[in-house]
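Attaching a single structure in structure tokens format; questions to follow.
In this view, the complex is presented without one of its protein chains, the others remaining in place.
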Amino acid sequence: MHKENEVGALKIKHVRKSYGGTDILKGIDLEIDAGQFLILVGPSGCGKSTLLGLISGLEQTTSGEIWIGDRMVNNVAPKDRDIAMVFQSYALYPNMNVKQNIAFGMEMRNVPKAEQEQIIARVAKMLQIEHLLDRKPSQLSGGQRQRVAMGRALARNPGLFLFDEPLSNLDAKLRVEMRTEIKRLHERTKTTVVYVTHDQIEAMTLGDRIAVMKDGIIQQFGGPQDIYDNPANMFVAGFIGSPSMNFILSTVEKTQEGVGVKVESGNKQFVLPLRADAAAKLSSWVGKEIVFGIRPEQITGTVNIQQDNPHITKADCKVEIVEPTGPDTLTFINLNGKEAVCRVHPSEAKRPGERMQLAFDMSKAVFFDPSSEARVA
Amino acid sequence: MHKENEVGALKIKHVRKSYGGTDILKGIDLEIDAGQFLILVGPSGCGKSTLLGLISGLEQTTSGEIWIGDRMVNNVAPKDRDIAMVFQSYALYPNMNVKQNIAFGMEMRNVPKAEQEQIIARVAKMLQIEHLLDRKPSQLSGGQRQRVAMGRALARNPGLFLFDEPLSNLDAKLRVEMRTEIKRLHERTKTTVVYVTHDQIEAMTLGDRIAVMKDGIIQQFGGPQDIYDNPANMFVAGFIGSPSMNFILSTVEKTQEGVGVKVESGNKQFVLPLRADAAAKLSSWVGKEIVFGIRPEQITGTVNIQQDNPHITKADCKVEIVEPTGPDTLTFINLNGKEAVCRVHPSEAKRPGERMQLAFDMSKAVFFDPSSEARVA
Amino acid sequence: MSQPAAANYGSFDKWLPKLVLAPSFVLTLVFVYGFIIWNGYLSFTPSRILPNYEWAGLIQYERLFENERWWVAVKNLGIFGSLFMGVSMALGLLLAIFLDQKIRMEGALRTIYLYPMALSFIVTGTAWKWILNPGLGLEHLMHQWGFENFTFDWLVNTDMSIYTVVIAGVWQSSGFVMALFLAGLRGIDDSIIKAAQVDGASLPRIYWRIIVPCLRPVFFSTLMILAHLAIKSFDLVMALTSGGPGFSSDVPATFMYSMAFTRGQIGMGAASAMMMLATLAALVVPYLYSELRNSKHG
Amino acid sequence: MADTQNMTATATMPIAPSTTEGQSMSFITRWLPGPGRFILYAVLFTVAIYYLLPLYVMVTTSLKSMDEIREGNLLALPSAPGFAAWAKAWGEACTGVACDGLKGYFWNSVKMVVPSVILSTMLGAVNGYILSKWRFRGSEVIFAMMMFGVFLPLQVILLPMAQTLGWLGLAKSTTGLVFVHCVMGIASTTLFFRNYYVGIPDELIKAATLDGAGFWRIFFRIILPLSTPIIMVTTIWQFTQIWNDFLFGVVFSAGDSQPITVGLNNLANTSSSVKEYNVDMAAAIIAGLPTLFVYVVAGKYFVRGLTAGAVKG
Partner (left out) sequence: GEVEVLHWWTSGGEAKAAAELKKIMQSKGHTWKDFAVAGGAGDNAMTVLKSRVVSGNPPAAAQIKGPSIQEWGDEGVLANLNDVAKAEQWDTVLPKVVADVMKYKGNYVAAPVNVHRVNWLWVNPEVLKKAGAKVPTNWNEFFDTAEKLQKAGVVPLAHGGQAWQDATVFEAVALGLGGTDFYKKAFVQLDQATLKSPKMEEVLTTYKKLKKYVDKNSPGRDWNLATAMVIQGKAGMQIMGDWAKGEFLAANKVPGKDFVCTPAPGTSNAFTFNIDSFAMFKLSGDSAKAQKDLAAAIMSPQFQEVFNLNKGSIPARLNMDMAKFDDCGKQSSKDFVATSKSGGLLPSWAHGMAMYSATQGAIQDAISQFWNTDSMTAKQAVDKIAAAAKVR
């Protein structure tokens, strides 16, 4: 499964797409190198599947250009784009059994029979569907269908993989395994991949690059950690990360040490001091309202913390709701009249109504303009 | 949406189901009270959807009984079971637009027109599909279809809800919102729910009871935290929790302080002492091999830990792979020749190949018989 | 989907479907539209037993409109067409739905319903003629069984004879309609039926609200086919009543045939054909338009 | 018939054979209440009688002697059934100056019907495939134009078609007749296939396109295997239309290649000779046997749920 030349680079220029009168994609620009792994994320209905459709050539762009390698492929037929795709709706051939479904693409490309068998065996093993090879799609469970759809793509050796939520119907365990398999595969073959997912972990762990979309527009395009740590705007900040970042509307205040944001919880007020760089940027905001964003994992219990972290401020808050998730307990508190989530170690967790000492780690806090929602620091 | 009497209790007695010659469900026994929220989890293809099919009456049991409230419903038609269901494959009516899809069930139950409108408006708002009401299913994205399927169920006021992975195609943010909505709804209406999901968080946060299935057999049935903390066997332990629990084959040894398990990582050996209760149970295993299970969040960096926890042992390990997920960085090390995952704070994370001081928290470690895979301590 | 699965790519791929469709299209153009034009021209000529290409203006239309028999034929087509199509459709759908209930002997019943199409009406018409004849068939039988007051003399009744054609027409065609619907029913994804069951719909309502609407394309096919049969109901009428008693059960097809071929009035035959086509176009074209526009989004 | 056996088997056994078909069909059945089911059967059988009545008359008449027909009751059973009329219809009845019965015509029909049905069905399948899955600007208009063609009265076609065939040098030949039937069948076969294919999800075509299959391979490997029911319907339709066609058969065939309907017509229609109804009826049944046969065979292939489970939504 090795590709010689850099056929897989993908460039999308000013691409627009409308159905009837409605604009679905409103000017998409993207560029990844051959061998990169691009993740597309965005709310349901934002146009991710549509974008994959355009890349595959199954749908026609309304305007704009799509380049694969050094070819402008707008007028290249899908089958000549050297693409394998997993459809969100599976699209298994109902008349063929699992094996035939997987073999079909290879047959079309005249892969020798013996090699086909070998590849099918390998893919089936990897996807754990060996025992299903003789079944028809209608006799499969949802997750099994999805794996067959995956197998159909993996059996090929294309220049570009397109995956549309390929693991959404799998159980967590299998999903982790599949994710790792995909990662390995990608590391081995260095085939370019465009991958739609709603799973945060998939997005963060698989992607070289992430494009966050909303309403047919790319909101941010960058490396996973970069997007996580430095979201361009409130939408991206809120969308990436689960549970979502807490957004707290508060006022910037001058304090003895520098600048801070005023927070009130359960009738108690306190000021969270800003780190130096943020403080510098926000000096002009003193006295004004700002949205300050802090991720749940940055509000934790006081036990398991780096005690010497200078950015940590402790405060006493009232617990409103408690949700144990296993490794952590999500604890909901009220900050400036809005619910905020904190990630607390189960052993420290309190019950609703009780008060709790929480540590606010401001080293990664971000700040947004409340009207434009753009990042200011 | 309020039910007077306890119609929703569900009892499943020795239920079996086969397709052709293959047994899919091999004797399921379950019982939940009216108003409870039952989560079904299990690997893909284990029979979850099939079980929902039996409860709804759409499929016939091969043997066994299904009771809803105080009725044995084996011979009751689906429409008379007072059930609302979200299908894994959505099963939207292709000839109707979104609004009609949602209204259909109400119409069948002769809900007055005005009330229908009101309910549709409410459901559509909750699912954020107001702008899609006039579209046909073929014009929707995957996640939008799933929400319509959800809306169809929520518009009804049944005695029992059956949800088959109702949120799998939604983005994380929407998913959290929907999850919260479902939780609220359940708290308000106290309708009994059976809910299939692959999402760990959904399973842990929504369920009153969780049934873990494998190959048509229920492996464990209990409260969420209980299953997380006290898995009955290796399968459950590995299946619940993401990333999975690490299983390390090691030998039980007597140490000065009591009993411990011997672990080797990157040519260094160390012994992890057991907590008292486990030590007592494992006294007969001294010198024998055992599988010891420890969750990723119980192997962490040394900074953010409760320094006085007596069960914590620190050890120096070589980092093999590193996967940043945003809030945490998954760090893979080698324990007794097997890969193990640790959850490390991003700020502490090392790069592959480097060595790292890790804290093993043995307070929640579990132990299994390597041959029967049953829990021993 | 409003988009073609794949559209304008390499010029070959782009042209292939059009190329493959082209022969059929050309054949249609020549053999349908070419012939319509030819026929249209003939209707303006004084052609008698053979075509003749002299121009004669509207004379054939004038004669046609004065012809009482033509108007009877038109009225009969209206009665026959609507009843025949309505009843065949209803009966065919009903039978298909019933047969779809996992009936024992489905195969046998299906064949029974279908066989009338298999037999040529040249002779089954005779059998029907006997059955419907008051002196030989049903009425006679009922009298023999002691129901002296039973009368069923539509065949020999000028006002009712066209209805006997409906009976025989339905007999002949509804089985095929059943087959069309049955094939359609068996193509429907049953998960939506399941969903409807859970939604609380009873079986009849599931059919009425979900399945039947899903069969819309089949309805379209069926309607087209039945309309085609109704308009061409030539054998049927000839074999059963020959347009009689008198010309009370004449239809345009038989009218046209006797004018053009039996009576040596090709010009008038052509005029009647044109009138028929024009009427049909007025009825069918809007239907085609709406149906095809809808199907784009279907 | 294998399928009827199959059905009865599934009805009595709780476990259906490993087809999804058996499963999905049983759930509907099960909920139909007892009296409902009785009505269902009652309706089906009543209708069956309506359908069978003419056949009954034909069969009994064909087994009677002429004297019995002249005197007796149409609906009565034959007093001394005999196959003399059948033998005569098949091998002895006059259909012109030759008195060899229908057997010669029978094979003429077969020679004409088989290629016509195959060709027109194939054309229809391909056209339907294009008009549903490879639409292009104007394809709907082409389809509509083809549809309007079904309304063209046959009588209108006869003379121009004769002239055209004369020009093409196909007059009086079986080829010409096959040609006419194909041309006239295009509209209905296209209609059937196109409307069936509309229901097949476009995603399948997309998936196959990406798998590298082109226009024809998608057609043969994906679409055609899903088309069994509609192929059956179309075959039935075309087979009966062509087999029972009289007008084209008589006008465009040569004397020695006349199809069976012409033979039947010549045998049964007489201007001033003695009529032998028993022979007529036997001949009609003989003429209908191949179509009946096709129906029985084709009927087996209406299989449920071919596309079920392919796609979500």
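We just call them A, B, C and D in the order they show up, numbering each chain from 1.
Here is the rule we use: contacts are C-beta pairs under 8 Å (C-beta built on N, C-alpha and C of every residue); 3 or more make two chains touch, one makes a residue touch a chain.
Since we're looking at a predicted model, the values are computed, not measured.
Every shown chain that the unseen chain touches in the whole complex is listed here: C, D. Touching the chain that is not shown, out of C:172, C:191 or C:258: C:258 (per the contact rule at the top).
Only one residue in the set C:108, C:136, C:223 or C:292 touches the chain that does not appear here, and it is C:136. Considering the complete assembly, chain D touches the hidden chain via residues 66-67, 70-71, 93-99, 158-159, 161-163, 165-166, 171-172, 247, 250-252, 255-256, 262, 265-276.
Summarising the interface, chain C meets the missing chain with residues 48-51, 68-69, 129, 133-136, 153, 155-156, 158, 161, 238, 240-242, 244-248, 257-258, 261-265.
Here is the rule we use: only the chains that are shown with their structure count from here on.
With each centre defined as the average position of its C-alpha atoms, the distance from chain A to chain B rounds to 21 Å. Across the assembly, chain B contributes residues 19, 58, 77-78, 89, 92, 94, 138-140, 142 that each touch 2 or more other chains. Counting only residues that touch two or more partner chains, chain D has 26-27, 31, 206, 209, 214, 305-309, 312-313. Across the interface of their complex, chain D is touched by residues 1, 4-7, 13, 16-18, 20-21, 24-25, 27-36, 38-39, 51, 91, 94-95, 98-124, 126-128, 130-131, 136-137, 140-141, 144, 171, 175-176, 179-180, 182-191, 193-194, 197, 203, 217-218, 220-221, 224-225, 227-228, 231-232, 234-235, 252-253, 256-257, 260-261, 266, 269-270, 273, 276-277, 280-281, 284-285, 288-289, 292-293, 295-296, 298 of chain C. Residue ranges of chain D in contact with chain A, taken from their complex: 20, 201, 203-204, 206-214, 217, 221-222, 225-226, 305-313. For chain C in complex with chain B, the residues that touch the partner chain are 1, 189, 191-192, 194-202, 205, 209-210, 213-214, 216, 297-298.
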